[in-house]
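Only one protein chain is missing; all other protein chains are in place.
Chain IDs A and B follow the sequence of writing; residue 1 opens each chain.
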Amino acid sequence: MARQVTLNRRLVNTAVAWGFGLLIFFPILWTILTSFKTEAEAISLQPSLFAFDWTLENYQEVNSRSNYPRYFMNSVIIAVGSVVLGLIIAVPAAWAMAFVPSKKTRGILMWMLSTKMLPPVGVLIPIYLLFRDWGLLDSRVGLVLVLTMVNLPIIVWMLFTYFREIPGEILEAARMDGASLKSELIHVLTPMAVPGIASTMLLNVILAWNEAFWTLVLTTTNAAPLTQFIASYSSPEGLFYAKLSAASTMAIAPVLILGWFSQKQLVRGLTFGAVK
Amino acid sequence: MSTTHSRTAGKAMISPAVILLFLWMIVPLVMTLYFSFQFYNLLDPVTSFAGFANYEYFLTDPAFFEALGNTLIIVIGVLCITVIGGTLLALLLDQPMFGQGIVRLLFIAPFFVMPTVSALVWKNMFMNPTNGLFAFLSKLVGTTPIDWLGHHPLASIVMIVSWQWLPFATLILLTAMQSLDSEQIEAAEMDGASALSRFFHIIVPHLARAGTVVILIQTIFLLSIFAEILVTTAGGPGYASTNIPYLVYMQSLLQFDVGGGSAGGIVAVILANIVAIFLMRLVGKNLDL
Partner (left out) sequence: MQKSAIALTVAVMATGASLSASADTLTIATVNNGDMVRMQKLTDDFTSKNPGIDLEWVTLEENALRQKVTTDIATKGGQFDVMTIGTYEVPIWAERDWLVPLEGLGDDYDVDDILPAIRGGLSVDDKLYAAPFYGESSMVMYRKDLMEKAGMEMPEAPTWEFIGQAARAMTDKDNEIYGVCLRGKAGWGENMAFLTATANSFGARWFDMDWNPQFDSQEWSDTLNFYVDLMNDAGPPGSSSNGFNENLTLFQNGQCGMWIDATVAASFVTNANDSKVADQVGFALAPDNGLGKRGNWLWAWSLAIPAGTEKEESAKKFVAWATSKAYAELVASKEGWANVPPGTRTSLYENPEYQKVPFAAMTLASIQEADPTNPTVEEVPYVGVQFVAIPEFQGIATSVGQQFAAALAGQSSVEDALKNAQSLTERAMKKAGYPK
């Protein structure tokens, strides 16, 4: 039973919502626009929204100075690698929590989340020393391991909230048919859980892509992702707004596009079981 | 339905995650604890036993209480803005309109931006009191540009962080709102309930669960806000925008005082656990896990 809404009301809604939407989006739009300005125009005291001499020189400059494809590949490998590894560890855990809950389940889940509250800088030196001894400094393997651990609590929780929505009767039925635990997992649950796993994966790829503490501290060149790429454009000598904007656009565009294309799944993923 | 067999299997399935996380937590923590009792400066290879001296120095540092307050202000400030703003925006987005899909894309975008990038962009291109866009706008209306980072450092950081997290809150609350039974609202409308009372008596209770999730997840991230401070104000002026993680960072990486930084790290862990306990109480009530 849809409620009746007058055209006027609808138009007002549209205008207000678009207004707020553009306001919130504006910093990103401004960054993208600035990346096409010359440095002098970028700091002009009379800034202009569209009426300026569009130029690609900042992108050329950034590309000639930095090996963007390598940073990009590292970001992809680290983000995807850590989430895949995280899923491998988290799917069984979340499955067990959802279908074989015990008194401790809630405590374990909360404990996992609480590990995320610890300031990483407090354990920086120990981790650095361990990584040095294991030869993991500036390696993708090392970074994948760290980011897996960083995001594991979120992954477990998201999966748990999805799995919990899968009705237990289906499991019962499968068990009646004599399905083993393994086949239960593979044939019954996984297909039902795929949308949940997909949104979990998306959100955590984004979180891993944007992680800017460990990725900056533990990498130098071989494993350096886009966060490191951006760091080399922050406050150099001379005018830099336009180059910074170009580099920023290049660093956020992949995730922005990924996020936009998959936003339906993502919004589902963002609910963390908040909506029944 | 849980048999002994499935219980054992369940344990086996949970343990890898638990063991790995435990190792990830405990190994560095034990090392940090050890360092916190040492006089250990990275630039000085000689270390010696310090007793509680590192803790004493960290806890009596005038910066400590300021940082503690700032940490709370950031968490609470951002939570208020995002939860209230998110609810209002969700209400708005829930209305029928043209191009809802695209508007949603606009709203969600800040969430995809790296914290370092957003901090750099806000600091340089918006908040800079001479070349920033805010300065331009205030000159346009004839007022003196505000020196955001110099005079309102903490408010500026709250603003930047809120911008990043507003989409998250809005979208979760929107999804919750959309799951609301419209018949319930219509029934209330029939009974002559005003829009305001409909909002407070039907919508708000319905959103409680989603709101809890927003608060929980955001608090986890907000407690360790770091990149935004490092890039914009570097904790200053004075200690005006230093929070606990940043204070620990100053000890460990600006002063290279590993002993002091470790003591600070342990204090931060204890504080985080206190917050965690409160948070878990709240969550437990609203999130029937």
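We take it that contacts are C-beta pairs under 8 Å (C-beta built on N, C-alpha and C of every residue); 3 or more make two chains touch, one makes a residue touch a chain.
Nothing here was measured: the structure is a model prediction, and the numbers come from that model.
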Contact partner of the left-out chain, one of A:Ile32, A:Met73 or A:Ala174: A:Met73
Candidates B:Ala53, B:Leu72 or B:Leu91 - the one touching the absent chain: B:Ala53
Residue, one of A:Ile108, A:Ile166, A:Ala231 or A:Leu258, that touches the chain absent here: A:Ala231
In chain A, positions touching the absent partner: 39-40, 43, 45, 64-65, 70, 73, 77, 81, 84-85, 88-89, 125, 128-129, 132, 137-138, 140-141, 144-145, 148, 216-217, 220-222, 224, 231-240
Touching residues (missing chain, whole complex) on chain B: 16, 19-20, 23, 41-45, 53, 57, 61-63, 123, 128-131, 135, 144-145, 147-151, 233-240, 250-251, 253-257, 260
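We take it that only the chains that are shown with their structure count from here on.
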Complex contact set, residues of chain B against chain A: 1-2, 6-7, 9-11, 13-14, 16-18, 20-21, 24-25, 27-29, 31-32, 35, 42, 89, 92-93, 95-100, 102-118, 120-122, 124-126, 131, 133, 136, 163, 166-168, 171-172, 174-176, 179, 182-183, 186, 209-210, 212-214, 216-217, 219-221, 223-224, 226-227, 231, 244-245, 248-249, 252-253, 258, 261-262, 264-266, 268-269, 272-273, 275-276, 280, 283-284, 287, 289
Residues on chain A engaged by chain B in the complex (per definition of touch): 1, 3, 5, 9-11, 13-14, 16-18, 20-22, 24-25, 27-28, 30-31, 34, 43, 45-47, 89-90, 92-93, 95-97, 99-102, 105-106, 108-110, 112-127, 129-130, 149, 152-154, 156, 168, 171-172, 175, 181, 206, 209-210, 212-213, 226-227, 230-231, 234, 241, 244-245, 248, 251-252, 255-256, 259-260, 263, 266-268, 270-276
